[in-house]
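My questions all concern the structure below.
A protein chain is absent from this complex, but the other protein chains hold their places.
The letters A, B and C name the chains in turn, as written, and every chain counts its residues from 1.
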Amino acid sequence: MSDLSSINEQMRSLLARTARGRSEFEDLVVVPVFAVVVALIFGMLVMLATGVDIATIGKSFVALAKGSLGSVNALSETLTAAIPLVLAGLGLGLGFRAGLFNIGAEGQVLLGGTAAVIFGFTFHSLPFAVLMPLSLLAGAIVGGLYAAIAGALKAATGAHEVITTIMLNLISFKLLDYLLRQPYIQKEGRADPISKSVPDAAQLPRLLDWLDPNLRLHAGLFVMLAAVVLVWWILFRSKIGFAFRASGENPHAARYAGMKSGLVIVAAMGTAGALAGLAGASQVLGVLGRASPGFSADIGFDAIAVALLGRSHPLGILFAGILFGGLEAGGRQMQVDAGVSIDLIAIIQALIIVFIAAPLLVRAIFPWGFARKSKGGSEV
Amino acid sequence: MSAVTTDTTSEKIATGKARQARIVGGVLIALALLVLFVLDVGAGQVATFKLSRPRDAIVLGDLVVPGQPFNLVAAALLAFLGVRQFLRGGVRWTSISLGVGLAILVMAFLVWATADKSFSLTGMLQATMVRAVPIALGGLAGVLCERVAVVNIAIEGMLLAGAFTGALIGSLLGGWGGLVAAVLVGGSFGLILAALVVTFRMDQIIAGVVINLFVLGLTSYVSSQVFAEVRSLNNAPVFRAWKIPLLGDIPVIGPMLFNQNLFVYGALILVAVATYYLFHTKGGLRARAVGEHPRAADTLGVDVYWTRYVHVTLGGMVAGFGGAWFTLGSVGRFDENMTGGRGFIGLAAMIFGRWHPVGALSAALIFGFADSLQQKLALLNTPIPSEFLAMAPYIATIIVVAGLIGKARAPAADGKPYVKE
Amino acid sequence: MDVELRGITKRFGSVVANDGVNLTIRGGEVLGLLGENGAGKSTMMNILSGLYSPDEGEILIDGKPVVFQGPGDGIEAGIGMVHQHFMLVPVFTVAENVVLGVEPTGRLGYLDLKRARAQVDEINQLYGLHVPADTLIEDLPVGIQQRVEILKVLFRQADVLILDEPTAVLTPQEVEEFFGIVRSLKEAGKAIVFITHKLHEILEVSDRVSVMRQGRIVGEGDPKTLTEADLAEMMVGRPVSFTVDKTVAEPGRPMLEVSDLVVLRDNDEIAVDHLNMVVKSGEVVGIAGVQGNGQSALVEAITGLARAASGKIVFDGKDITHFSVRQRHSEGMAHIPEDRHKSGMVSSFTIAENMVLNSYYEKPYSKGMAIDWPTVHKTAAKYCVDFDVRTPSVFLPAGNLSGGNQQKMVVARELERQTKLVIASQPTRGLDVGSIEYIHSRLIEARDEGDGVLIVSSELDEIMGLSDRILVMFDGRIVAEFDNTGGKADRNAIGLAMAGATEGAAA
Partner (left out) sequence: ASAFTACQVTDTGGIDDAGFNQTAWKGVQDAIEAHGIEGRFLESQAESDYEANLNSLMGGGCDVIVTVGFLMGDATAAAAKANPDQKFSIVDFAYDPAIPNVIGQVFATEQAAFLAGYLAAGMTETGVLGTFGGINIPPVTVFMDGMVHGANYYNEKHGTDVTVLGWNPETKEGLFTGNFDSLDDGRAFAQNLYDEGADIVMPVAGPVGLGSAALADELGTDELKIIGVDADQALTDPEKAHVYLTSVLKRMDSTVQEVIEAAMNDTFEGGVIVGTLENDGVSLAPYHTFEGAVPAELQAELDEIKAGIIDGSIKIGM
């Protein structure tokens, strides 16, 4: 033991990282590919069952590919749709890591977006360099505070966050309906429940409009990418992230280690809500330009699937969000080119998630393409 | 426990619960002030609650409540409860005091809102029951699943599937056919959920989310492709209210409990059966053991996977029954997303009801009450905007969950997959 | 009934837990099974009971080969196992736990709890177990829970009883009573497999002993002719010292002074009742006591996990009564928690992450808001080397370590820092002799460096071996104090005090 070189040798081997195994590669690459294929086949069966003819089905799958990846416009649409999903998904993923099952992203998106709009038109005279970032920030803060309510309730009284966030969602819908009737918020000269528009100086500039004015991809893309990096840093590099993860995995150990559970819960919820709020803000500042009833359009719920599919890892969430964005954009194209109902996309989405999230199922369906596992394998 | 010497009693031992008791005391006193100053009713104004409807067999007079005295008494009671709670800090009484306090508040609020007006109390109670049905059934489905440690986020989707099937098959084969089909389809989704999470070890939450997405997509797709074209496929008969002789004529309570349709009776019976099953039978004992400590159950020869399959499927069937209520028990036709999130509220009711069938039913009734109350208040022209009235059930839930329940304990293995070696 | 295991092999991924094991078990005989942590004892018994299926090999009962599809088949065949980790549903009553799987039922599947209770009481009588049938498991002390496990097996009329580390959590008195039960079972003709890490127990109760190392049987023998030292050497592969080598303590200034401390449980019952005690630097103070007498609450209050309802805690001259866990930690308090799985570690975290679980926020592990991972990894590797934590890499999840190595990891984390006071709760529960030896020497080392050391253990041997001074805790108070310089404290007197007999001897 006292032999210095043997100790160094020991240390070196302890510090060597293990290489990624074949099964990890399969889970990360092979399974998703199979999943998409199987889901499309199932989608085809559904269409056949409802009397759609083969030619149309073929056309619709071509459209799906074309609409999600096939052109600059398609890519732009895919990314545009991905931005809010990834942002909100990052928030949810962070919450999951901290052991919080936040169903409330939808409400946080809604109120965050509304706050960004209100801030934008209230301070419309500020210059772009100030107003746009501050409007985003306003969205993030309001989203964060709204989520923190659920966090604080859990920390103070143990109220289950699933219930409180479901309720806060429902409350936010009503609150928005109410706000949109208020003269200060309602669009000038209209009685409809639509907010005033976001001034140009608060908008996330479109990135590709020099190419074609219809390309909607906006600067929210950078917000999204920055958020991916930030969340990755928070979770895996920062002190608070360590506390989030420890509390999520084993609250007893976290308490033993001196982490304040209440603080961690509120902070994690707040951060998650801020990201969801940012999702709402980027949607109104980049795409919609105003708030209206239900403008969040289930982003917060889809983001749950995105976060879970991305295994609560920022990179995974990025890819899952882009996949969902692609399905959305491609689904629209299916409707345009083949006249297939857009509801079909929801079915295909669901199937893709099933197969990605259940590698065992894909392995069962496609026994080939995977290395055979020894009996009693190490799947734990 | 141990003999505490006399000097201990004199010193202040601050416990978490004592602090909570004091907070509740403060809240109650604040409520008393609220009733006194905000909900104050002008002298001589009366609130009229109609106990009978014109066609009832036994007609009772209206319940006329003098507003000012009533609310003064309510404020006094609240203040008494609050001060008592604050000074004594009796831990055991905290929840009870808060519950009673909230009930008093609701009554005072009703009297204030109804001052010089009237509404039908009987109708409100009946509506409470009706509105509670799908939530209670959703909650019961959740109880069956989570008692064997499978989290069922898919209740919403199963309700929707039940509703859709009820409408489709009900249109083709009549109400009973539709009902059976809805239950079977709900059960199949339960089976699918079980297969995904038990056999394929998929994350339970993802599996649930997916089923919701899938059902919403499929039903919307089919209803827009098929129902829009062939209307006759979406025109199912509705199970009518069936009044139980005599009992149904009891004033106030009768219409609520004994003059309802199949689904209300079904929900009540299912809750009773599930309670009996879970807590008084062999199967229930095994199911709960699987939910609490699957390995222990396994070592005793209880088949964990089989038990989970069976109960999740049963849960799906209950949800399918609850879903059929939307079409066969209410409106006779399907419409996209017609369950409108009731499954999630059912989930909340399950947690709120502490994973107990009766608890879930009670929670659902609280929802139903807040919901029908909200509708009445909207008619009474209170100065509160309708959106805020509509929030009432949700806010009430948050308050109750935060104040009364605290940390409810889920089955210990809830949400965790079980891996056999 | 005789049972034979032939060529049993079981792999978990790349780990070979059992490697061609042969073993024979006979009726009317107690077979002692020994082995280091991770040697494969539990795995083999899980295979015998039908919980796991073997990759190779076969099981023969009275010469006939059998195949178990699940534990149900094992039970059917008359094999019952008391698992190392209790297999009890905490929110069920004793009777419910016992009858689970073989419930007495009435019509409509009605669960006849009355009959269950009667049946439980019958067995209670027969073997003198004295278990209350209607109490919830979570309200029972572990000693009684252990008996419930045995009751479960007996209730199923098992002829082969596998007892996996049943004594790990029992007090000396309870162990004695337990041995009485084991002997009466043996007389009733049952075959018993008894797994333990305590060598004297093997010698005391078993008729035959088998020793396992790294998945294989490495030795068998007759306990009457073997000594503890023989067994230990067979097990570890080298001679092991049993007595803790230590010099006479040189107590210095008071490190921890607890005065009039009152701690309440969640239900507001009093757990610690106006307790006073002192731990000086350079001494080891052991707290002996039967579980449930407030030791855990005392430790929680000292370490900041529980609030002191009243009283004062002074640490090296500083009043820390209202300090947070973290403040106490940075003042130099080390805490080895009683349940490493529950609170000492995060199983899914890497070993490196676990090594800084409670100091990640301090220098040198953090820079600003970020954690300095390279430093953390290097430190963790060094700790692993220093404390002999056997793992291929610090990047593996801590849950993959065997229990002994997990505990060494926790001990390394707590003792490698500059500390003034070490609080160790059940520091060697469930560990093999090699690991125990190691951890004990580390605790003494901490004392010799001038730390105050407070040991809380239900293991009287451990308390006797380590402590310079012994306090006995009963019903929330210190009821007796013994000087243990040179291990001279009176074992019997301590045992009596633990049972609450000598109220008058309190310090």
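Here is the rule we use: a residue touches a chain if its C-beta (ideal position, glycine included) is under 8 Å from a C-beta of that chain, and two chains touch if they have at least 3 such contacts.
This is a predicted model, so every value here is computed, not measured.
One chain is not displayed; in the complete assembly it touches the shown chains A, B. Note that of A:60, A:114 or A:197, the residue touching the chain absent from this view is A:197. Across the entire complex, the residue among B:146, B:298 or B:335 in touch with the chain not shown is B:335. The missing chain lies against chain A, touching residues 77, 80-81, 173-174, 177, 181, 189-194, 197, 213-214, 216, 283, 287-290, 292-295, 297-298, 328-329, 332-333, 335-336, 339, 341-342. Not every partner is drawn; the one left out touches chain B at residues 53, 119-120, 122-124, 126-127, 130-131, 134, 223-224, 227-228, 231, 235, 238, 240-241, 326, 330-333, 335-340, 371-372, 375-376, 378-379, 381, 383, 385-387, 390.
We take it that only the chains that are shown with their structure count from here on.
Inter-chain spacing, taken between the CA centroids of chain A and chain B, is 30 Å. Each chain gets a centre from the mean of its Cα atoms; for chain A and chain C, those two points are 44 Å apart. Across the assembly, chain C contributes residues 12 that each touch 2 or more other chains. Among all residues of chain B, those that touch two or more other chains are 421. On the side of chain C, the complex with chain A involves touching residues 10-14, 55, 304-305, 324-326, 329, 335, 337, 342-349, 353, 357-358, 360-361, 366, 369-371, 373, 377-378, 380-382, 384-385, 391-396. Those residues of chain B that touch chain A in the complex are listed here as 196, 199-203, 205-207, 209-211, 213-214, 216-218, 220-222, 224-226, 341, 344-345, 347-348, 351-352, 385, 387-388, 390-391, 394-395, 397-398, 401-403, 405-408, 419, 421. On the chain B side of its complex with chain C, the touching residues are 1-2, 4-5, 8, 11, 13-18, 91, 277, 280-286, 288-289, 292-293, 295-303, 412, 421.
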